[in-house]
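For reference, the structure discussed in these notes is given below.
Note that one protein chain is taken out, while the other chains of the complex remain in position.
Up next is chain A:
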Amino acid sequence: MSDLARYRLVASILAVATVVLFLLSLTVGPAGIAFGDSMAALFSDKGDGIALIMQEIRLPRAILGLMIGVTLGLSGAVLQGYLRNPLAEPGLLGISASASLGAVLSIYTGLSAAFALGLPLAALAGAVIAVVVVQAMAGTRGGSLTIILAGIAVTSFAGAMTSLALNLSPNPFAALEIMFWMLGSLTDRSMTHVWLAGPFILAGCLMLAGLGRSLDALTLGRDAAASMGVDLRRVQFLAVFGTAASIGAATAVAGAIGFVGLVVPHILRPLVGAKPSRLLPVSALGGGCVLLSADILVRIIAPDRDLKLGVLTAIVGAPFFLWLVYKTRKELA
């Protein structure tokens, strides 16, 4: 099979899987509703219990799962391509950690209790600060190493400040709320969260999605790419701010969800011949599939214990990543 035919096959399978998993996500939950009833309730305007569950609880959850999964997969593939580093992932730029810090501070100060959007807005502010710092450090002509190091510094500082907030938290309940929030989850999110995160995620993904060709050229290094007409400053701007907008918004509504952005591009890279421009769309779809599956699994594995999504992705993702590293260790050496 030619490379192009295999790419089309992989993309088609993932697209179908995404649709199926999205529908499945709508039908899994503690209220056992039959498939036909639930689909009908989605579009009914009766306002009964089933319609309420479908429209107010399951639909936003499925939409967020899809959006955030797509964001994680896409930004992971873009960052790996831009930094030419297979270990790059959305969390690397310090955006997840800073967004988390913003959220934690809003819980700590009581802002989140005072009004509903306090937490996501504070998280978005955290993401913006992180990206401004990283971009200022790297400069307009900054290399990938500077970006990685600046990201590590921002992540460490945000982590330390989060620890401080936990350390000084006024009561154990606040500390517990902070801990739980940081684990990452899609439980009890509403359409308000969708409307808050949606525009940022959409804008971020649009900035990232057009980078494929430039990332192809970057396979040969920065100088070679520039000599082929790639504007490196524009690519850096789009990669960094696109990640900030989409991952900042995703973290703001769902907490930090690890490993999806790292592992998904890794799994799919060999299937599309490692070409960055082909990796972007399949990683976006793959991320959506993985996150929707994980969010369905947490509801099936422990329906009454509220297993956190971020815990599951890390528990499954980390050993899987270890296996991937083991399998490809000859290439990495």
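One rule holds in what follows: contacts are C-beta pairs under 8 Å (C-beta built on N, C-alpha and C of every residue); 3 or more make two chains touch, one makes a residue touch a chain; residues count from 1.
Here, contacts and distances are computed from a predicted model.
K.L.:
Going by UniProt, what is the name of the one chain that was not included in the view, given "Na(+)/H(+) antiporter subunit C", "RNA polymerase subunit sigma-70", "ABC transporter ATP-binding protein" or "Monooxygenase"?
P.N.:
This omitted chain is identified in its UniProt record as "ABC transporter ATP-binding protein".
K.L.:
Looking at A:Leu121, A:Ala217, A:Ile247 or A:Ala314, which residue reaches the missing chain?
P.N.:
A:Ala217
K.L.:
Looking beyond the chains shown, say which of A:Gly273, A:Pro303 or A:Pro319 touches the absent one.
P.N.:
Result: among the candidates, A:Gly273 touches the missing chain.
K.L.:
Which listed residue, A:Ala165, A:Val230 or A:Ala249, touches the chain dropped from view?
P.N.:
A:Val230
K.L.:
Please output the residues of chain A touching the missing chain, sorted low to high.
P.N.:
3, 84, 213, 216-221, 223-224, 226-231, 269-270, 273-276, 331
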